[in-house]
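Yeah, one chain of the complex is gone here, protein chain that is, but the others are all in their spots.
We just call them A, B and C in the order they show up, numbering each chain from 1.
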Amino acid sequence: MLLITCPHCGPRDESEFSYGGARRIWPDHDANLDQTETAMQDWHQTLYLSSTPSNPSNPSGPLTEIWYHGGGCECWVEIIRNTKDHSISNRQKGHAS
Amino acid sequence: MPTAHIFAQMGEKLTFHAETQSFLPSLPEQSQHYIDPVGGARGVLYMDACLADGKASAHDAMADFNMHKHLDLPRPAVSPAPIQGFERGKGKAFIDFQNDVTTADIALAQREGYGHIELTKRYTTLGMGTDQGKTSWTNGLLEMLSISDMKAAEIGHTTYRPPYSPVSIGALVGTETGQQMTPIRRTPFHKGFADLGCVFQTSGDWLYSRYFPQPDETMTAAIKREALAVRNSLGCVDMSTLGKIDIYGADAMLFLSRLYCNNFATLKIGQLRYVLMLREDGYVLDDGTISRLGENHFHLTITTANAGKVWQYLKKAAMVDWPELDVTLTSVSDQWASLAITGPYARDLLSALKPDFDVLPAGLPFASVRIGHLYGYPVRVFGVSFSGELSYEINTPSGYADALLSMVMEHGKAWNITPYGLETLDVLRIEKGHLSIGTEIDGRRTADDLGLGKMLSRKKDFVGRALSQRPAMIAEGRQQLIGLISEQNEPIPHAAHLSDTELDQNGCAESLGFLTAAIYSPVMDHYIALGFLKNGRQRIGDTVWAHSPIAGQSIRLKVTSSCFYDPEGVRYRA
Amino acid sequence: MGNKRWPAIIATPEMRSSYDTVIIGGGGHGLATAHYLAKNHGITDVAVLEGSWIGGGNTARNTTIVRSDYLLNASFGLKNFALKLWGELSQELNFNLMYEPRGYVDLAHSDGELEHFTIRANAMRLGGASVEILTGQALQDCVPELDLNSAARFPVAGALFQPAGGVIRHDAVAWGFARKASQAGIHIFQKTPVTKINITKDKVNSVDTPQGRINCRQVFISVAGASNQVASLAGLDLPIHSINVQAFVTEPVKPALKTVVNYNAGLSYISQTAKGEFVLGGASDGYNSFARRGSFARIEDVLARALQMFPFLSRLRLMRHWSGTADISMDGNAIIGQLPIDGLSINCGWGYAGFKATPAVGHQMAELLANNATPDLIKPFTYDRFANGAEIDDAGAGPYPWHH
Partner (left out) sequence: MSHVPDCRLPDGGLIDRNITLNFSFDGIAMQCYSGDTLASALLANGQHLVARSLKYHHPRGIVSAGLEEPSALVTVTDQYGSTPNLKVTEVVMRDGLTVTSQNNHPSLKRDYGRFLKLGGGALSAGFYYKTFLWPKHAWHKYFAPIIRNLAGQGRVDPTPDHAHYDKRRKFCDVLVIGSGPAGCAAALTAAQGGATTILIEQDHILGGSLLYSQDSIDGLNATDWAADTSEALHALSNVTVMTRTLAFGQYDHGLIQAIETGQDGDINRAIMWKIRARKIILATGAIERPVVFPGNDKPGIMLANAVCQYIRRFAVSPGTRAVVAVAAEEDRLRAIAAMQDAGIEIAAILSPGDQIISATGRLHVNAFTWKNDKGQRQRTKCDLVVWLDANRAYICPDGRKADISC
């Protein structure tokens, strides 16, 4: 049972959050409107594949990921969690609405 | 044997200590460790050493907390222990008393190749009883050592898992039993509808109004009566479970246009639009409405089933994906009670409620929204229709729900207003071919599968656009939503599959799709259904088999458009 | 029963420098593939390389349930074929896998949900499986222990019942396949991790292990929780996420539940083992993890649901729980078949649904490896289906693996 520090609410139990997976950097919006093939490849890479070099989504190690604090402030929290031992590094980032 | 179970449960391996022939926890070196074994649990056996170890550990903790009183005390060494034990004579000797595992069993497991300690455990059941091997696994390990050429460190130990000792399931569940397992959500109209004789139904967290039987009336009869009342006169239904989001900001329009696939750049203040949202992978996620309340102010509805999910999704888009956009989201689902008045006399009823805004067709046309008052109560009135009849969803702050409902029931008497529930709502929407989450929008459908391909804007980018163009998603031969009617006007078996062939002698047939809904339509006096059929839209006019082996029925159905009732949309625009 | 006559379960041969086929992963699926390669195709020039101990991954950590109640043709077809094979395997392997078709019961909590179950049941019937929809007294007769009358939070509207569903002794599956494959001459090496997959001109030619290099014509990867890591040895990226899945058992008691029962208002499945323990499981922990230890929140959740079905469970005690890394794909279904590198094939992405399919995967993959052509049953499970939009999404949950 993880203890996740919400920048707004403080350290809270995992059960207050829901998981949003890796923090992904989506392909540029409003670009490539006519280049469907390229856009498809970019989105496929970002959404499906797990070892995007700049942004791995399923590493055995540190993962930059987002959690939704539905049982608290209803904000998304970004943490870096090591998937091997669940240790959470200190850099916690809140996303303000 | 040190009782280091709770230490080792976190996946820390214990280290074999030859001097004491036991596995010991090692002292934590990094602050990532929360746990510090002391005394017997780490092989420190003597009283004075145990006292010193406990004390030193407490001081270490105080040092970690930067408490000023701490001392730096040495930790006592692991106590030595004699390693010579007893020899034993021949014969079967027990190692695990509960599961009757003997020395012979360990030897057999070694001989048969189950030499890995995990395999030995599984093959012999060593340590798998309710004591979880507390007195047996070290002896099992030593027995393995004595007959194999492996070293203790090589053999290792099996994984330590909670619980240390069996624990009461009653306590693990606590008070979350029976009705208390999860919270129950009731809408602001719950009491009002209960007083009107509503039968409620559990679905997810919600208690929905299901139908409103009159004395001695069956559900089927009640649904028929309710549906005809809506089609011919006037009904009202609770829509409060819809998700409702208030969106404000200079970039609100841009934000929504990225999320929803329709083009609604031309949406004017006071107008609303039926909208569709895709997932990133291009499949349909949700439908709903966007109302423009001001230049930078929008009101969004989300389906009940997706209310939580889409809310999270919107928040993520605003906070994580596009933090640069100026947009503020507020969930107002619980703040607004929502009651739809539906039927040919809906406008007459609205007029009777003393509106302080124009409710004539020109002043309040279909797909528009007005902010005002009814009898002085603040409301937002949305001209939308799920039923296909002239209809208004009246939102009022939840605290006024009772007042709104009694006004509507009182003034609706003139048109014999009939409250209805989910069952009739479903009948009405099926007659119109409107979609329902979980049945038609089931997470596997493209907009085109649902007959909504035209809603995808070609002029802008939106979430899901790129991947919705993947080859298999635009290929021929996909299942498409269609309507079906019973040729002989006989009841259509629920959940039947569609096929071009009869059942073979084994009762099998190739499925080309299945029914998502099958009802008796009171207004058409006909049995109709919605379903997915391979290449369905090209097959309108064909006749197909509907097989339900579970019901023991196979009947012929004619493929039609998915909209059975008022396809031109004359009635809801009245 | 002279157990002294039973030789070691697997031989311990010298490793050769070359094999026709290398199977990476000595779990149920890999060992089943080895068995069927020998039995159906006479191919025994095969090495199975297991990094730890045979059957030590998800074969050792599951709830032993077998069933085939799936809506989509592809999912149903493979699992129903597996169910047929399970029925024959004990005799085929001369090893009692303790298959008990005690019946699988999937509970629906509303008329709408029951209608969805009926769609699934009709699909199964049309595909040749035996299945019923039970309501009321028929359901009570089928599961007499089930509490249908108390004030449950989510009342039971009915159930899907598959009589051939049941339980199998999970460890025995790995042992039975390993023993038979070894007897046929296939070499199985434990504690032999693969450190590199060597590829020249888009073709596999060998693998490296701490014990040396093995040259080979083809390599089949079947390593469940380690799929991403092993595939990356070949420079491949998989649409796979790794999640933690837990299960747990109560103390053993005399028989008190015959069937396998699944509760759907929040997932909770339960059966009683031959030893008397109640085995329970639920959804995954819900986030990526390689830690192999569970979150207690999931246990509390599963138990609360189990108590809704069987309130007497509150008197029992939880004895042990376990957890493992499951590899789950972006549509929740397996990826089986050839990869874009010549001679390289894979079986992964099963999440927590893989155990029941074990013999079918072995059977089909053996056919693929023997003939270099993908047999029909596994054709839909291609690696490239995510790129071209042909997902097999039974749950309709989309590309969020922790929701499948």
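Here is the rule we use: a residue touches a chain if its C-beta (ideal position, glycine included) is under 8 Å from a C-beta of that chain, and two chains touch if they have at least 3 such contacts.
In this text, all values refer to a predicted model and were calculated from it rather than measured experimentally.
Just to confirm, in the complete assembly, which displayed chains does the hidden chain contact?
The omitted chain makes contact with A, B, C across the full complex.
Quick one: which of B:G91, B:P183, B:G477 or B:G552 touches the chain that's been left out?
Only one listed residue reaches the unshown chain, and that is B:G91.
Using the touch definition up top, pick the residue from B:L108, B:M524 or B:I540 that touches the left-out chain.
B:L108
Looking at B:H70, B:R186, B:R537 or B:R573, which makes contact with the chain not pictured?
In the complete complex, the chain left out is touched by residue B:H70.
Could you please point out the chain C residues that touch the chain left off the display?
1-3, 6, 90-91, 94-101, 145, 150, 169, 172, 175-176, 251-256, 272, 274-276, 293, 295-296, 300, 311-317
What residues on chain B make contact with the chain left out of this view?
Interface residues of chain B facing the absent chain: 1-7, 9-10, 20-22, 34-41, 43-48, 50-55, 57-59, 61-62, 64-65, 67, 69-70, 81-101, 103-106, 108-109, 112, 114, 123-125, 129-131, 134-136, 138-139, 143, 162-168, 170-175.
Identify the residues of chain A touching the omitted chain, counting contacts across the whole complex.
These residues touch the chain not displayed: 1-3, 14, 86, 88.
Everything below uses one rule, namely that only the chains that are shown with their structure count from here on.
From the C-alpha centre of chain A to that of chain B, how far is it in Å?
About 20 Å separates the centre of chain A from that of chain B.
Find the geometric centre of each of chain A and chain C from their Cα atoms only, then give the gap between the two centres in Å, rounded to an integer.
From the centre of chain A to the centre of chain C is 29 Å.
Indicate the residues of chain C shared as contacts by at least two other chains.
As it turns out, chain C has residues touching two or more other chains at 291, 296, 330, 387, 399.
Can you list every residue of chain B that touches 2 or more other chains, as numbers and ranges?
As it turns out, chain B has residues touching two or more other chains at 11, 280-281, 467, 470.
Which stretch or stretches of chain B touch chain C in the complex?
9-11, 108, 111-114, 116, 118-119, 122-123, 125, 130, 132, 159, 161-163, 166-170, 172-174, 176-182, 184, 201-203, 279-283, 285, 438-439, 442-444, 467, 470-474, 494-497, 499, 503, 506-511, 514-515, 547-550
Could you please specify the touching residues of chain A with respect to chain C in the complex?
1-2, 14-15, 18-19, 21-22, 44, 47-51, 57-58, 60, 63, 65, 83-86
Chain B touches which residues of chain A in the complex?
Per the touch definition, chain A meets chain B at residues 18, 20, 23, 26-27, 29-33, 36, 39-40, 42-44, 47, 66, 68, 70, 74-76, 78, 85, 87, 95-97.
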